[in-house]
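Each remark here refers to the structure printed beneath this line.
Complex shown without one protein chain; remaining protein chains in place.
So, chain A:
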Amino acid sequence: METLKPDVIQEVLNTLKYIIDPEVGINIVDLGLIYKVEASDKELDIELTLTTKGCPMSGTITTATQQILKRKFPNHEINVELVWWPMWTPEMITEDGRRQLEEM
């Protein structure tokens, strides 16, 4: 994950933690779905993936990412790109994500 402006990047990630994958039950950041966050003064570029290709949540998660970041950063242009490479694997779940899974 690239970080050009650490404070903003962290804020973006914290905001994206409000988006929960409905099947797994943990947020998309700790699920390891956010591949890249880049920030400039005017733009936020996000690259994210899904747990499986063809996931019916694709539209929901990309739209939610767009909307939630627009609310948090109204003066930025938000660019969200859904990518499939590298392919997501369960090993990408963060330590926090694993802890949340154990608590379920």
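One rule holds in what follows: contacts are C-beta pairs under 8 Å (C-beta built on N, C-alpha and C of every residue); 3 or more make two chains touch, one makes a residue touch a chain; residues count from 1.
Here is the rule we use: contacts and distances are computed from a predicted model.
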Candidate names "Polysulphide reductase NrfD", "NADH:quinone oxidoreductase I, chain E", "Cytochrome C oxidase subunit I" or "Urea carboxylase"; UniProt protein name, chain not shown: "Cytochrome C oxidase subunit I"
Absent chain, residues of chain A that touch it: 14-15, 17-20, 22-25, 27, 30, 49-65, 67-68, 71-72, 81-85, 89-91, 93, 96, 98, 100-102, 104
